[in-house]
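This is the structure I have questions about; it appears just below.
For this view, one protein chain was removed and the others were kept in their places.
We call the chains A, B and C, going by the order they appear; numbering starts again at 1 in every chain.
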Amino acid sequence: MDITIPILILAIPLFMFLLLGLTGMKMPHWLAGTLGTAGMGTVLVLSYITALTYFYGGSPQFIAENGERLQAVIFNCTWLQFTPSLVIKLGFLLDPISALMLIVIPTISFMVHLYSMGYMRDHHGVYEHGFQRFYAFLSLFSFSMLGLVVATNIFQMYIFWELVGASSYLLIGFYYKKPSAVSASKKAFIVTRFADLGFLIGILVLSYYTGTFDFMQLTSAPVDGMEGVYQVSEQTALGVKNIFAQSAAPMFMGASVLTWALVLIFMGGMGKSAMMPLHIWLPDAMEGPTPVSALIHAATMVVAGVYLVARLYPLYLMETTSLDIIVVVGALTAFYAAMVACAQIDIKRVLAFSTISQIAFMMVSLGVSRPEFHEGIGYMAGMFHLFTHAMFKALLFLCAGAIIHVVGSNDYTAMHGLRKFMPITNACFLIGCLAIAGIIPFAGFFSKDEILVACFGHSIFWYIWMSAVAGLTAFYMFRLYYLIFWWKEHKVHEGHHAPADQPWTMTLPLVILAAISCVAGFVPMGNLVTWNGVPMFEHVNFFTNLTHLNWSVALVSLAVAIVAIIIATVMYRKENPLPDRMADMFPRLWDWCHHRFYWDELYQFITHKIIFGCISRPIAWFDRHIIDGAMDGLATVTNKASYAIRGLQSGKIQMYVWVYLIGALLLAAVTAVCLM
Amino acid sequence: MIYYLIPALLMFCCGVYGFVTRKNMIAMLISLELMLNAVDINFVVFNRYLFPGQMEGMFFTLFAIAIAAAETALAIAIIINVFRAARNVDVNDLNKMKH
Amino acid sequence: MESLGGIIMYWVIALSIVIFSVLTVTTRKILRSATYLLFVLFATAALYFKLDFEFLGAVQMAVYAGGIVVLFVFSILLTSHPGDNTSRLVSKKRLLGLVAGVATLVVAGWALVSRCADMAAQLPVMDNPTMHQIGETLMGTGKGEYLLPFEAISVLLLACIIGGVTVARKR
Partner (left out) sequence: MFSNPLIYFVVIPLVMLAGLAICRSIGQIRAVAVTGSLALTALSIWLLVDYLGLRAAGADAPMLYCGSWSWFEPLNIHLAVGVDGISIAMLILSSIILLTGSFASWKIEPNTKDFFLWLILLSTGVFGFFISIDLFTMFMFYEVALIPMYLLIGVWGSGNKNYSAMKLTLMLMGGSAFLMLGLIGIFYHSAPEGMPLTWNLLEIRANESISEGWQYFLFPMTFVGFGVLGAMFPFHTWSPDGHASAPTAVSMLHAGVLMKLGGYGCFRVAIYLMPQAANELAWIFLILTGISVVYGAFSACVQTDLKYINAYSSVSHCGLVLFAILMLNTTAMTGAIMQMLSHGLMTALFFALIGMIYGRTHTRDIRLMGGLMKIMPYLAVCYVIAGFASLGLPGLSGFVAEMTIFIGSFQHADMFHRVFTIVACCSIVITAVYILRVVGKLLFGPVQDEHHLQLTDATWWERVSTVTLIVSVAAIGCFPNFFADLIKFTFSPSIFAVIGQ
């Protein structure tokens, strides 16, 4: 494949970032916005071309004769050479999952660019302060995220991993005058940084034992006779396996080093993807502008952890212990986040917890995936859910943004009954809710169903667990929907505009995303994205997904979802005392959910009391008083000694005489005694 | 002979005591003279008893007296000068040069 | 054995030396101190006379008693106000002085007493050196003659005079 387009995909956002970042402040606002959006539009087109070429181009570089999809490196240039074998390269890797991400990221990003043109100005059309900066950061983020997904080696991924973290930091703290935004951005960066420490150590361990960073060398064997083309095959990571076998299965503290490495790398993924217990930054990240939440904290960056696990999936398969850990973490997080989402007031927080829960679904899906069962359907399902979730969650966030923009508050208490004022938003939000709840034929139904099938194949316990979470999902989403759009009539305050649908720049993305959410489920993902590149279905048509459904599982989950929706309808459609009564019935549970199980307080305690109070302050004190004190003490002792000696040189002649005399006499006496 | 040396020794001891204890510079000088005088006596006594007929001890004393006179004159000149500068002849207060 | 007169004279001289020395350093009036010093010097001069060094005694009286003590008195009058007592001694300082004095006394006295037997008890016979002899010796250049020290002393005295004038001159 020609390398021009891939290079442009990365270069355009980077160039836009530099252009807008350096000269943006001199530009008129509209120009900056238009430039950014146009740049992203170009990237969108180029990415679609690339992805479609990959999936449907039929080039032997991308698809083997037996229909197996191959990994292909488009370009790979050395950036920094550590040792002859450990090299950071910057490259462009095309394989099913990166091609999938090449569709997801530019789509959402472009929608958000477009949407922000409307969102980032007030009711009078005046642009917000720092509008150009906003677009510059969006471009930086897009660049970093694209660089992340096309990484050819784990270190390139780490580089862009850090860059998305930084751009996320900048965007969460966009309203830098607001202390809550500043602390939220700080929290996000530090928590993910902590996770990245695990990632980094994992990379160090992995690279020490395997001697390479390269994904393809790590996860697959090269195809004979074809330079730069690798095949994901049954003997995955044979080479790697040999390395670990050769080094006499190095163990560390009771587990193999590979397990350690993989778990540590997963820790990086936990940070970015907000898995428990590193999830605390994501709800706070909602302090950023809503389009940013949609792009970064719902659709793209937060699934980087999932993407990372998927990328190294063949390695994880070698150590199923690590996959089990992923399942446990994912399942707990999913349930926890769903519980908390039921008790939040801030609509963005509800969506944030819903995001955590849904990403946990993907994680669980990857964790339960085994080649023995349905050719590793979990992997496919996870990536499928990533795709559909990106679409409908971005939709929900953008809808929420539109509502917040109108109402000027994040609390649903200020909303209620908006359905008549904002019909388009209402419809789009409803589609989003149906999609996430898993109602046929919306996108979420298919992907979630596949995940449940994968869980079913792995263990019945996790199947029931995840089904319950799915039910909770449907419940809290419809609770949110009813509380925003129904519950009671909306009161328009004196002197305020009546809420209404927003300009086309904001509604168009909503409509497009809603449309995608309706049909995305019919994408024959099993044919496109599988863990080893071998398509799952023989014949591909629009209804492939329908015909391949496991209807017994599907019907159960559908039933659960519908029951949950009915309960939500009963409780929240009209204003009634039922919710309060429910809360009073389980006060403890409500309290814990409402306060997110006090995780933030726990972290507050750990960071402030333990890290600052018990480590940093004592160290600083130790430094000032013990170490420095010792140095000063040395100086003081020298000084004191000097003064003590100086006393002898007092300049007092009488003292001199006295000392001299006594000395002489002593000498005389001693001599005399000796002579006797 | 010892009868002459003992008073000289006592005189010398008084000089030492005075020199160490007095604060007035002139008093110190006086103590110094006492000590010198004690030494002079020793010279003379030794000369007289051990080397009668020779005059080394006597001349030594003579020169010592001359030098003592010179020294005293100079010291007093300095003391007076110091007094003019400091209005004081207390040895303990004269530490300006030190700091 | 000496004559009774000589013994009496000796005791008078010795006692006055000791008593006046002690008084010199213990009195708190500086002027009295100078006066007691004068008496000590006179006693010393008497001692010299008794030991048959008459010229030395005369010089002692002339230079010390006549010159130096007068200088002391002048300078005392110049630098202290009449009636000024020196402040009481700090006991620590007095202790130091006493220690030094007594130590000197003990060590040197012990040395004297322990060598007592070696010392000549009898005053040997000696002619009083005549003025002529003294003059010869002082101006001679042979062995045991003192022209060079004499000249050196002269220069020293000259330097001293000039120095004294320069230092003490009002500026």
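By our rule, a contact is a pair of C-beta atoms (placed from the backbone, for glycine too) under 8 Å apart; a residue touches a chain by one contact, two chains touch by 3 or more.
Model, not experiment: these values are computed from the prediction.
Student: When the whole complex is taken into account, which chains on show are touched by the absent chain?
Tutor: Touch partners of the hidden chain, whole complex considered, are A.
Student: Determine which one of A:31, A:582, A:620 or A:670 touches the chain that has been left out.
Tutor: The single option touching the absent chain is A:620.
Student: In the full complex, which of A:54, A:134, A:160 or A:463 touches the chain missing from this view?
Tutor: A:160
Student: Who touches the missing chain here, A:3, A:190, A:559 or A:582?
Tutor: Spelled out, the listed residue whose C-beta touches the missing chain is A:190.
Student: Taking the full complex into account, find the residue in A:150, A:200 or A:275 that is in contact with the omitted chain.
Tutor: A:200
Student: Just the residue numbers, please: which parts of chain A touch the chain that's not shown?
Tutor: Answer for chain A: residues 78-83, 86, 88, 155, 159-160, 162-163, 166, 169, 173, 176-179, 182-183, 185-186, 189-190, 193-194, 196-197, 200-201, 204-205, 207-208, 611-612, 615-617, 619-620, 623, 627-628, 630-632, 635 touch the chain left out.
Here is the rule we go by: only the chains that are shown with their structure count from here on.
Student: If you average the CA atoms of chain B and of chain C, how far apart do the two points sit, in angstrom?
Tutor: Their C-alpha centroids are separated by 7 Å.
Student: How many angstrom lie between the centres of chain A and chain C, each centre taken as the mean Cα position?
Tutor: The mean C-alpha positions of chain A and chain C differ by 104 Å.
Student: On chain C, where are the residues touching two or more other chains?
Tutor: 96-97, 100, 104
Student: Tell me, which residues of chain A touch at least two other chains?
Tutor: Counting only residues that touch two or more other chains, chain A contributes 657-658, 661.
Student: Sort out for me which residues of chain A touch chain C in the complex.
Tutor: Per the stated touch rule, the residues are 657-658, 661-662, 665, 668-669, 672.
Student: Which of the residues in chain C end up touching chain B in this complex?
Tutor: Interface residues on chain C, with respect to chain B: 10, 13-14, 17-18, 21-22, 24-25, 30, 33-34, 37, 40-41, 44, 47-48, 51-53, 55-56, 59-60, 63-64, 67-68, 71-72, 75-76, 78-80, 86-87, 89, 93-94, 96-98, 100-102, 104-105, 108-109, 112-113, 116, 119-121, 123-127, 129, 133-134, 137-138, 144, 146, 149, 153, 156-157, 160-161, 163-165, 167-168, 170.
Student: Hey, which residues of chain A end up touching chain B in the complex?
Tutor: These residues of chain A touch chain B: 651-654, 657-658, 661.
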